[in-house]
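Here's the structure we're looking at; comments come further down.
Omission of a single protein chain aside, the complex is shown with its protein chains in their original locations.
And then subunit A:
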Amino acid sequence: MARLRISPSCAFALPLRPRTQLPRWHSGRPSPVDQSFAPLRQFADSNASKPADGSSTDVLPSISEEAAAVAKATGRGGPDIEQGTPVQDVVKDDIEAQKHLPKVMLDELKAAKPTGSRSYSTSAFRREQLETTGSSDTGLESAVLDAVSAMGASSAKEMEAAGVKFGLPSLPLPPDANLHYRYHPVVQQVVGLLMRHGKKATAQRNVNLILAHLRTAPPPVFRADRPLAPGHPPPSHLPLNPVLYLTLAIDSAAPLMRIVQLRGAAGGGVSLPVPKPLNLRQRRRAAIRWIIDAAAKRRNHGSGKGMLAKRIAEEMIAVVEGRSSVWEKRNVLHKLGVSARANMSFSRTKRSMF
């Protein structure tokens, strides 16, 4: 195994591996997680990697090589090699150690850190999802340019297959190929939460109007003290991608947890607040409800059918611009969550033991 000895003060050995990428926010759909496990090295395995000098020391290959070998053998992604402390984290506060770092890592360390990001991750996605879907979400410019450059050019791929009239579809099928998942998940969720009395078409029309408003409104002005979901595009890109705009507003305002009041857990009939983490859909649901509630308090500036949609769209813009009261709600909830985190160990089952 390749080892890197950094300095005399750093007495322990560290596996050399690249820095873990920060989870990047994106509005794409989560893909099924590909989980692979490294099989154990069995006694009957090949001993080809043993040194030729006959020493009994089993020299392991570097972890990346090993992972590649496992990946090849299993035909899947291979083991997760990102466990452990990155070198960068170890030497971050150690000036002596930094002197001995290779130039590449030193440059990376000195590179400007992203401002306006939260000290803790609020990403709604797990890393595996990012790895599987991240590459598909290219930047907005490239998408626009692609669409423009594709003008006039005929279909690039000529699918040829015997007995197939319209060509074969390229695999894997896009996530919106399924009839029941043909809309973006965020759009679908907003439609569901806007719907009243089962009138889905009305809710869809309202979402349509919201997106049209986001398209035509001036680009938002970000506020430094209201950090949005990390990895968001610059404001000028948002109006041209209204679904991304909508998702950014919702994901940025989404709370991390909810507070469950355990009745009588604190003794004397006092309920005990216990924070519970929310999953992606639950977080978005909370944010959408908050935004709709805040929009209901806004005043109409016109008349007609599109007013509700206009108010909600204005609230979405206010969230992204940091003006919305939703941020206060989120902060209050998070503060409560921090103060109540000591109660995390409480649960109904534990209480029944007393």
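Rule of thumb we're sticking to: contacts are C-beta pairs under 8 Å (C-beta built on N, C-alpha and C of every residue); 3 or more make two chains touch, one makes a residue touch a chain; residues count from 1.
Everything that follows uses one rule, which is that contacts and distances are computed from a predicted model.
Engineer: Among "ER membrane protein complex subunit 2", "Ubiquitin-related modifier 1", "Glutamyl-tRNA(Gln) amidotransferase subunit B, mitochondrial" or "Small ribosomal subunit protein mS29", go ahead and choose the protein name stored in UniProt for the chain not displayed.
Structural biologist: "Small ribosomal subunit protein mS29"
Engineer: Among A:Ile63, A:Ile81, A:Leu193 or A:Leu240, exactly one should touch the missing chain; which is it?
Structural biologist: Residue touching the chain left out of view: A:Leu240.
Engineer: Among A:Val187, A:Leu228 or A:Ile250, choose the residue that contacts the chain missing from this document, as touch is defined above.
Structural biologist: The one listed residue touching the chain not shown is A:Val187.
Engineer: Return the single residue from A:Val87, A:Leu101 or A:Leu211 that touches the missing chain.
Structural biologist: Checking each option in A:Val87, A:Leu101 or A:Leu211, the one touching the absent chain turns out to be A:Leu211.
Engineer: Please identify which residue in A:Gly75, A:Gly198, A:Gly268 or A:Gly304 touches the non-displayed chain.
Structural biologist: A:Gly304
Engineer: On subunit A, where is the contact patch with the chain that was removed from view?
Structural biologist: The missing chain touches subunit A at positions 143-144, 146-148, 150-156, 183, 187, 201, 204-205, 207-208, 211-212, 215-219, 239-241, 243, 299-304.
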